[in-house]
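Let me begin by presenting the structure, written as structure tokens, before commenting on it.
In this view, the complex is presented without one of its protein chains, the others remaining in place.
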Amino acid sequence: MQEVLRSLHRFWPEVVLTVGLLVVVLVDTIRVRGRDVATWLLTMATLAAAFVLSARLGAQSTGLFEGMLALDPMGIFFKLLLIGSSLLVVGAFRFDGSRELRGLGQGEFYALMLAVTFSNLLLAAANDLAMLYLALEMVSITSYVIVAYLKGDRLSNEASLKYILFGAVSTGAMLYGLSLLYGMTGSTSLPVIRQVLAAGLTDANRLTVYVVALLVFAGFGFKTASVPFHFWCPDVYQGAPTPVTAFLSVAPKAAGFAIMLRFFFSGMAVEGTGAWDLAGTIDWPHVLMLVSVLTMTVGNVAALTQTNMKRLLAYSSIAHAGYIMMGVVALSENGARGMMVYLLAYVFMNLGAFLVVTLVHNQDGTFDLRDYPGLSRRAPLLTVAMAIFLLSLMGIPPLVGFMGKLYVFAAIIEKGSSYWWFAVVGAVNAAIAAFYYARILKTMIIDSGNEEKPAFRLPLADSAWIVLLVLGNVVPLFLWSHIETLTRASLSLYAGR
Amino acid sequence: MIGLPHYLTVSAALFTLGLLGVLTRRNAVNVLMGIELILNSANLNLVAFSRYGTGNLQGQLFAVFVVVIAAAEVAVALAIVLTLYRLRRTPNLDEADFLRG
Partner (left out) sequence: MSVEAAVFYVFAVITVGAAAVVVLARSLIYSAFALLFAFFGVAGLYVLLGADFLAATQLLIYVGGILVLLLFGVMLTHKLYDLDLKSEVTQFLPASIICGGLFILLAWPIEISFSLPRLGNVRILGALWQTSWATGPGRPAGPTTEEIGRLFMSTYLLPFEAASVLLLVALMGAAMIVRRRKDA
């Protein structure tokens, strides 16, 4: 009982999210005029409250609920990141004026968003195999539902079916691996697993650990859309409603990286020796490097030929997952910081790009890049904003995307000359990516066409959100020192039970 | 003498059979059945380890949660399959190829 009360005191963000979820569901059942406004306000208020409560958690490092969750500075960073992403998505991608979401239930959608956010928070903090799997499946199942939201649309339905079948198999395989891990170590608690693994492995066990690693990576790879578990990504991103796509590209991916980091650190690292030496089980750095290179390259190369904006951005986000993984490969403090900064940057860049795509679709009804010429004339604000988002995605200074790439590349380079080829590959990939990002800009600005289309009507609220996201891309450079301190302070992971 | 590896072999058989079902079947409901076999194999592992290996109940508790999750997953999956059928009159995955690779 004491433990429960103690943990609850540090669990307020999640509690608020759950209560908010229930209230939104209830309010949604009342058929009144202002119902939609009410649910939106409630959802935003819940998310804002959760954000503030997370920030007030301060710098603690402890286990919650008898070791089920870990509360530590890195966890708090991820909480803020995840809640922030949900806030931006719920706020900026409005139902009002949305062509895709017209006529669909708003209250349920927001309730589901609150549920996904809650699940993401649990996933980023999981410290036990049972909790890890439960949280992973919670994120997945709620994602399946919001992807299937456009139930009347064939494309969307097909996408959600592919998503759920692919996801269920990946997580099922991961579960099999987790069960073997439990068998080898005798516990489902990550810190205990780490202790047992660090004590040494016989040769026979080594083979099993390889199998476990492969299976577990199936689950993590699926969540972060890394090669070779990325096949669901373009189809699902294209078929899902764009707010959902934007959200999926950012939040569950971030939560996936958080749990990957925590799993490798809490579960596999050798205790007490600077926290980043993994038990000599597998040559993790090289395996992860391979995955990262493949992910970047597949994403960037495939994006070159896309004309559907949602698919293009889908492949682009696969590539970015590869860059983020560079931070994981570095397996150092700076690597973890690089990952954090990149994810922060990524939220603002990617959501911005998706918002522009959504607004164009709301007005013109198309996701096809070939319908984009002339936008610079018709919607100057959008074009400027898109230019900033795309430049940020490319990694051009002084935008926040550049910061992310800088941190990650620096972390890799300082690991020594054996890692330099990896940084070169990353740089080449960034150059390839610049091609298709530039192509979008060229189409919007230079290409002529669509003169006959009516003027672009951009509601004030949408413009406000666009400006906010642009600021999110531009301002962080001026807050460099603050970000430095924040990421340094967020470095510690809770290592106990 | 029945020991831990015997149970693990049964679960490995279930896992590979489930995987085979997932890889080869065209009908979405059949793929779901394969997924259920995979989940059951993992559960069998957990319970076997709980009894023979470690002797604590963590494995069994984990298995209970897996059962719950499987139920939720099947519910959502079938809802989506039903919608697929309503829109296209076929539960076959191959014919759901509107989205290009």
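A few points about this structure:
Letters A and B name the chains as they come in the text, with residue numbers starting at 1 for each one.
Here is the rule we go by: a residue touches a chain if its C-beta (ideal position, glycine included) is under 8 Å from a C-beta of that chain, and two chains touch if they have at least 3 such contacts.
Bear in mind that the values here come from a model prediction, so they are computed numbers and not experimental data.
Residue positions on chain A in contact with the hidden chain: 3-4, 7, 18, 21, 25, 64-69, 103-105, 108, 111-112, 115, 118-119, 122, 130-131, 134-135, 137-138, 141-142, 144-145, 148, 151, 183-187, 196, 202, 204-205, 207-208, 211, in rising order.
Against the chain not shown here, chain B presents residues 1-2, 4-10, 12-21, 23-30, 32-34, 36-37, 40, 43-44, 47-57, 60-61, 63-65, 67-76, 78-83, 85, 91-92, 94.
Quick note on the criterion: only the chains that are shown with their structure count from here on.
Residues 8, 15, 18-19, 22, 28, 31-32, 34-35, 38-39, 41-43, 45-46, 48-49, 53-54, 56, 58-59, 61-62, 65-66, 69, 72-73, 76-77, 79-81, 83-84, 87-88, 93, 96-99 of chain B touch chain A in their complex.
Across the complex, chain B is touched by residues 129-130, 133-134, 137, 141, 144-145, 148, 151-152, 154-155, 157-162, 164-165, 168-169, 172-173, 175-176, 178-180, 182-183, 186-189, 234-235, 238-239 of chain A.
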